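Once you've had a glance at the structure underneath, I'll fire off some questions.
Just one protein chain is left out here, and the rest sit where they should.
For clarity, chains are labelled A and B in written order, and residue numbers in each chain start from 1.
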Amino acid sequence: MSSVQHSPDAALTLGTARDAHRIRPALWYTAALALLALLLPFLEGVPVIGWLASPFQRIQLTYGLVFSIAALAFNLLLGYTGLLSFGHAAFFGGAAYAAGLLVKYLHVYSMEGFLLAGLTSALVLAAVFGSVCVRYTRIFFSILTLALSQVLWALALKFFWITNGTDGLSIPTPTLLWGLVGTSGDKVRFLSFTYYYYVLVIFFVCVAVMGVIAASPFGKALQAIRDNEVRAQFVGIGVRRYRWYAFVISGAFTGVAGALFAPLNGLTTPDILHWTFSGKIVFMTVLGGFKSFIGPILGGIAYNYLETYVIKTTEYWQMLLGIILVALVLVMPRGIVGVFAWGSRREQRNR
Amino acid sequence: MPLLFAQGLRKSFGETRAVDGVDFLVESEELVSLVGSNGAGKTTLVNLLSGLLVPDAGSIAFQDADITAVPVRDRIKAGIARSFQLVNLFDQLSALDNVRLAIFSRDGTTRQVLRLAERNRHAREEALEILRDFGLEDKWDTPAAGLAQGERKLLDVALAYALRPKLILLDEPTSGVGTREKGTIMDAVAQLVQARGLAAVIVEHDMDVVFTYSHRIVMMHQGKVLAEGTPEQIRADERVATALLGKA
Partner (left out) sequence: MDVLLAQLLNSLLYAAVLFLIAGGLSLIYGVMRIVNLAHGSLFALGAYVMAWGVSRVAGASGAEPAYLIVLLPVAAAAVGATGAVVEPLFLRPLYARAEEYQLLLTFGLLLILEDAMRYVWGATPLTVSPLWASFGSLHVLGATYPRYNVVVILLGLAAAILLWAFVFKTRFGVMLRATSQNRRMAAALGINVSAVYVQAFALGCVMAGLAGAVIVPIQGAVLGMGVDALILAFVVVVIGGLGSLEGALVGALIVGLVRTIAIQYFPELELAVLYLIAAVVLITRPAGLLGRA
């Protein structure tokens, strides 16, 4: 036995040192895209890009960015820690409901209030759920997250006098920046311009912070746990505790996404607490590529277009998602990112 | 007092008495070889000493403190590190990151959430130096899964070494490796162990290697210690010869 058994996944590595060579072009692309996103509202007249710059499309993109944050957060667990959660709807929906309840009971109409409430509720939920779930790994972890999040969903349905049951809670347009930006004016204009920028900035912050976390010693420790739990233990890492940290961080970021989603959608219904929504987060991440950092970001945005243009046109969207997911796993396990990587490899060969 | 002192260790798997009443000690800076045919219980003994398994009976003391029931993490803090017979690495991480992770963990910096790992120059330098010591510097950015078997074995040892233990337990560091590479690995290991003044327990099958490097040899058979002594004593011991030949 002289050769090592390589798993087929060994080639799909996340953040190895070799990526350093590729960082420069990646940075350029990112900067260019960021600039485009920043200028987007002013490009309505430009040919090609113009249609993407319309108010409707900007609102679409805002949805995409929110989903991207959720998928990015989710992937800290799946891609980096090796834990597949089917319960992230709890943090997303929990945060959105926190915003809704803030409006209903405390009459707070401040976006920062929503964010604070969403973040706090997601943190508390993740800390509690996490303390239970990280005792298990693999399928047990998955089922446990699924079961716990379904408890929340069932509660949201049952306590309808608080949550309005299936009708959900409506979320009016909030003030931004502690009241500096008021609520007056046209709603479409608000969502497609002011709120678009608001979400974009938070999105950038989230991506930057998550990027640092992923490349920090802590992030490396998570990847070590993912790769080899026993060895992680034998270099002295407290495996369960680190999984819990990862769970809480992941939940908190998902909560930010949920809070941002609330005023965008204007309504929070039990749908976003249901396991099928957790499944959508899983789907976005796999669609973009869970073996890379930017995969989930692309996945979130791409998913939203898929939802708008395909899923909403059929009653049987779940089947559609399922078919795509199966196809992804079987023939395109690296998702959208894998397609790009494949393209650039061909490019290099042709040169 | 010896550095490590284990008494009356027992561990059974169902009917199999893998370790059956073993007394075992290691002095500071001593290099002890653990030999014996397959299934003799060597790996199980290492597992008991390193905390992967809890003994059914017996006690283990390290630097005069009882560690029989102490969890793995605290044993590592106390200064016991180990490598694995079946290589255990972080397969998707680069060789550099594998070693660096041991360094972060040792220094307690894995708690740093908002600082780039790359910014820790010390860790990087030290990790590269360790890779150099083990002859792996050229492979620093290869994912562990992409290394050859011999390199993986070395990296496994390097991870334990990077923890700066007082006692290092190496379970067959040269198994599954070509004869020529074997010498290289053992030279590197013996040199590093001696330069750092570590104590080491090395499980090894190749008796030439064992006689060359060990201060003391412990021979196990069917879960018990069959013989123990200096290389000269063991060479002269007939029981050892029969036990080895009988199996070979």
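Note that contacts are C-beta pairs under 8 Å (C-beta built on N, C-alpha and C of every residue); 3 or more make two chains touch, one makes a residue touch a chain.
This is a predicted model, so every value here is computed, not measured.
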Sort by label and list the shown chains the missing chain touches. A
Of the residues A:Ala34, A:Ile162, A:Val181 or A:Leu325, which one touches the chain left out of the display? A:Leu325
Would you indicate which residue among A:Ser142, A:Ser216 or A:Thr269 is in contact with the undisplayed chain? A:Ser142
From A:Ala32, A:Leu155 or A:Val310, residue that would touch the chain that is not displayed: A:Leu155
Touching the absent chain: which residues on subunit A qualify? 7-9, 78, 82, 84, 86, 132, 135-136, 138-140, 142-144, 146-148, 150-151, 154-155, 157-158, 275, 279, 282, 286, 316-319, 321-326, 328-330, 333
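The working rule: only the chains that are shown with their structure count from here on.
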Which part of subunit B faces subunit A closely enough to touch in the complex? 50, 52, 72-73, 76-77, 81-82, 84, 87-94, 96-97, 100-102, 104-106, 109-118, 120, 123, 140-143, 145-149, 152, 159-160, 163, 176, 178
In the complex, go through subunit A and note every residue touching subunit B. 1-4, 6-7, 9-10, 12-14, 16-18, 20, 209, 212-213, 215-221, 223-224, 226-228, 230-238, 242, 245, 249
